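The complex appears here minus one protein chain, its other protein chains still in place.
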C-alpha cells in the first residue's frame, strides 16, 4: 500500500495505468465479460464492484479531452427491456472525478468486443450488474507535480 | 465465474487452493504484510477485507483435523495495547464453515514470517485491521462427490 | 481436492473454466481428436470417458441461454452407417445439469476443426467412442452466492 | 494415443517414465497427498484411481531388481486402526506385471515426504483410499526390442 | 528406456507421437533436409538411418485409413536420373507394420516443403540417401489395450 | 503519467514500492554503487540525482515508525576526509515528507552491501555525490483513502 | 557508469543504440506519448527532459546522411495555435552534435504513430512540452576508433 | 575450442551452421548493416573482418550446387563511384574453399534486405568495408566422414 | 550436416563440446544410466551405441594431458562376475584418436554419480552393454587452424 493510492488498485494495475499514453484505452469489464479471451493484457480484480473501481481509477487517470466521448458503454441490445441504473452511478463518478457531464458513447456489443481486442488492457471485475462494461480513453497531463 | 464458486476467489487462487494437499499451508495476509518478499507463490487479492475472503475460502477448503490448531494467528507483541476484534469474526466464520470451536494457535511475529516462507502460497489482501493475518492448514477429503 | 468439486477436474481445468466468459467456447475432445494441433490452450484429461467429464463440467459451468444451441456435436459424415449412442447420454446429462431439452447443434467435420481453433480451450480425453467430441458455449451467472 | 500404450498415461507421463534411469524413483500419490509442494516434477492424473495407474505404469516400467524392496508404501501411523485393503490389490498387480511376490518396503510418513522431494517425479491422482501412496524405483532393461 | 519401446525413439519423440491425433502429420527428414527452418516442432534424431526410425515409429503409430495414401514421398525432379532404392525398403516396412501394400503419394519438392510447415512435427535424421524424406499421416485407434 | 504521481517514478518502480510491506527495505543507490551485482530486484533510474528521487518516493512511501532509525546511510570509512553535504539535503527532505527529525542510522560499507542483498529492491541512479546511498524501511498505512 | 558515456543513458539504451544499423529508427517520446502500446522495444527514461537525452544520444549516434531529413518531428495539428519552442533547442543540439543545419521532416500525427510501430525502439521520457516527440534515423560509421 | 574448428566460429554459430539444410541461407553482415532489426536469428561476431569469417565458414559449410549462383552480394547503388575490392578477396576464398569460379549473384539493396528477413540467420561482424555483405546458400553433403 | 563433422553429433552436442574448457568433464552415459536426474546439461543421443559416439567425439575433443587419467570408467561392483569387453573397444578408440595407451581411471559407482552432477554435460545414449559409462576430461588446444 502507498500513501494516497486507493488499495483496490493492485500494483500491476497501477503500473498498467501509468504505462498508458494519450489515446490508449482500458476496459473495465464485469464478471461475465469474456475478458481472458479478448485481452492483450489482463488484470484481474475479482470480487469487486465496478463503481468502486471506476472511482479509484479516475482519481489518478485523466480522461481524453481531445475527443467528445472519452468513455464508452455497451449499448443495450434492441428489444431488451433491461434497465441500466449503474450508468447513473457512472455518470456521477465521472462528473465528480473528471468534471465531464456527458462523456458516454454507446457501442454495439460486437463492436465493443473488437475494440476490446485493441485496448491496452482489460480489468476483470466481479460486477454482476448488466451492461456494466466500460472503456476509458486516456488523456494528457501537462505539468506533473 | 462458475456456479457456486464465490467470485471473490480469482481463477488463480482457486487453482492454488486445489493444488494444495494434506498439511500444506496458505497465508491470508493483510494490506501491510510483507507478502511479496516472503511468498513462494503470491496471489493478489487487493482491496478486499479478510473476513469475506476467509468465508469464501472455507466454503471449499477443509481444515486439517489431524492437528489441534489448524489456524494460526500472529500473536500481539507484548506490551502492545491494541485490541483484535477481527479475531472474533474469524472465530465465528471458522465455527460456521468448519465446525471447529477453538482452532487458533498464536505465533510470535518473526516465527510467523518464517512459517510464511514455507507456506504453499500467500494471499495479499487490502485488510487494514491490525493483527489480521492468518495461516490455514489444509485437511483431507475422503470421498468426493 | 476441494469440497464439492468433482476430482476429475484438474486445478488447471477448473481455472480455465473460471476464466471463460459469456460466449467463450470449450471443446471436450475424444482420444483420437487432433487436440494438440488445434488448441490455443490444451488441458489434458487422459484416460477419462467424456460423459463423466461432461457431468462434472456442467455442475459448475453455465450454458449460454442467449443462443438456441449452446452445445455442438460433430456431424456424422454422410454415408457413414455408424451409430452414436453416446449422444443420448450427453442429452440426458445436459438435461439433468442444465435443464435444456434440445441443445445440440450439428457441425460438419472441418467446420468443427475451424471452430476448435477459435475456442478458448480444448480438453483432451481418452474417450474411444466415435463422434464423441463436444463444444460448449459459456453462459451468464447473475448473482453469485 | 499409440498402439499398445494404455491411454491412462499422458504424453507427459510417458516421457517422464522414459527419461528415468536405473535407481530413479517416481511417486504415485493419492488425492490428498501434498504433491505440488513436494514434487520436483509434477504430473497430474486427476480423477484416476491408483490401481489402474499402477497397472499401466508397470506394463512399461521395470522395477529395480538390485534392491530387495523396489516399491515403498507409507507406513500406517502407530495406533491408527485404519485398514489398507488397497495394498492387496497393489501386491497382485506387482506380482502379475513384474513377477515379484514381496516387493514392499514400509516408510514412516515424514520420511516418505523427504524421499518424495528427492524423487524424479510425482504423479497426482484422485485416489481416495487411505495410505495409498507408492514409490517405485526404476530398474534396468538389457536388450530392447 | 521402457519395456517394449524401441530405444531409437527419444522421450521427446515418443511424447510428440502420442500427442498427435487423427489427420495430424509428421515428417521424417533426411540429413540434408532444411528441417530447422521449416518445422513447427523439431525433434532431432541425428546420426540415424531412416528405415530403422520408420520401423520403430510404425510399431506404435497407426497410419490413417481414411485417406488413400497416408504416406507421402518427395517426387523425383523431372529429368533427374537418380534411383531411389530406399523406397523399396520403406514399402516393405509399411507393409509389415501397417499391412498396407500401396500407401505412397508422390509430392512435388516445393509442395512438400509447404506441407512440412503445416506438419505437427519434423524429425531430423542423419539419413544420407537421396529422396528419403517421408510424411506420415496419423490414423485412429479404436479401443486401447 | 498519472495525476499526482511524480514522473521521475517509472511504472516499474511504482509497482515495486506498492508491493513492499511492513519492514521491507529498498536501496536508493548512487551511480558507482555495484547495484546490478547485489540486487534481488533492480530498477534503473539512470541520470537522476538522489534528492529528487528521495523526495518523490517519500511522497508515497511511509517510513517505518516501529524502529528508531528507518533510514540507513553508508558510514564514512575511518580516516576519509570527505564531506557529505548531501546528507543535509536528505535530512530536510525526510523531515518535510515524513516528519522525522533524526531518522538516520550509519552502516559500515560491507555491512551495507550485505543488507543490500536482503533488500526487496535496489534503484540505480546517476547520483555522483559520495556516500550518497540510502536504505529506506517501509512502514504501515492504517486506513487507506 | 563508463568513461565518456553520459549517465543519462541506461545500459539497456546504450545496447539498443549499438545494435541498430543503417536506416534503423528510434523514437524519443514525451511523457504523454502512447509508448508502451506502440513500441516493439521499449526503453524507459522516466523523469528526463528530451533535450538532455537528445544531446547524449547524438554524442554516440550518427544520423543518416543518405536521406535528406534524418530527424522527424510530429506536425502541429492544423488550427492548433500551440508554439513549439523546444524545436529550436533540438535544431541547435543537432547542429552542434551532427553538423546538420536543416534535418527536420514533419510527420502527421497518425503517420507518426504508424512509423513508431516500425521503429527499432521507443524511449519513454518525462518531457512535458508539447509536440516534443522525435524520430532519429541511424547513419553509417566508416572506420571505428 | 575443438580440434580443426577455426576459433573465430562461436559455439552458437557452429550450431546454427549445422542446423541449416539444403537451400537455407545465412547472411554475413558488415558493421553498419541493420542486422538486429532484420534477423530471425542473430549471431554476433563483433570486431571481426568478413574475409576471415567467410574463410572459416566455408571450411565447414557446403555451397549449393543446385543453383547457378549460391552466393549473393549487395549491388552497388547506380551512380555510386565506390570501389569494392573486398569482392576480389571473396572470389579467391570461395574458389579455394569450394572450387567455384563464378558464384556471385548481385542483389539490389532493398531486395537484399527482404531476403535477409527470410534467411535462417544473420551474422553481425565488425567489417567496415563498403558493400561487404554476403548471403550464402547451403548445399548438400552426400556421405559424411 | 557440415563438412568433416560426424553426423552422429547433434548441433547441440557440438555446441556443448565447443563451450567446454580445460578441465571440464562430459559424461557419455549408457541407456540405463539415470542421466536426466543427474545432469546439469542433458544432451540426448537415443538409440546410439557408445563406441561410435566416443569415436566421433574424440575426433574433435582433446583429452586433458595435465592429468594421468583423463578418462573415467565405472568400477565393477565387487563380486559382480560381469565381463566388460566394451572397455577394450574404448581403449582402442582412445589410442587411435588421442594416442594415449593407458588413460582409464576406475571410479566407484556412487562416486561416479557425484562426479556426474558436477560435469558440464551428460550425453544419454542407447548403449545396452554393462558398465559402459564414460567420463571425459577436456584438454587444451594450443594454436587453432
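Order as written gives the chain letters A, B, C, D, E, F, G, H and I; numbering starts at 1 within each chain.
Operating definition for what follows: a residue touches a chain if its C-beta (ideal position, glycine included) is under 8 Å from a C-beta of that chain, and two chains touch if they have at least 3 such contacts.
All values reported here derive from a predicted model rather than from experimental measurement.
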Among the chains included here, which ones are touched by the excluded chain in the whole complex?
F, G, H, I
Of the residues H:8, H:76 or H:100, which one touches the chain left out of the display?
H:8
Please give every residue of chain F in contact with the chain that is not shown.
29, 31-37, 126, 128
Go through chain H and note every residue touching the omitted chain.
1, 6-13, 31-32, 44-48, 52, 126, 128
Residues from chain G at the interface with the omitted partner, ascending
1-7, 11-12, 14-19, 56, 59-62, 141, 144-145
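The criterion applied here is as follows: only the chains that are shown with their structure count from here on.
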Neighbour overlap between chain C and chain G returns A
If every step must land on a chain the current one touches, say how few steps get you from chain B to chain E.
2
For chain H versus chain I, what separation do you get between their C-alpha means, in angstrom?
34
Between chain G and chain F, distance of the C-alpha-averaged centres to the nearest whole Å
31
Among the residues of chain B, which are close enough to touch at least two other chains?
1, 6-7, 11-12, 19, 31-32, 126, 128, 141, 144
Touch relationships between chains, expressed as pairs:
A-B, A-C, A-F, A-G, B-C, B-D, B-F, C-D, C-E, D-E, D-I, E-H, E-I, F-G, G-H, H-I
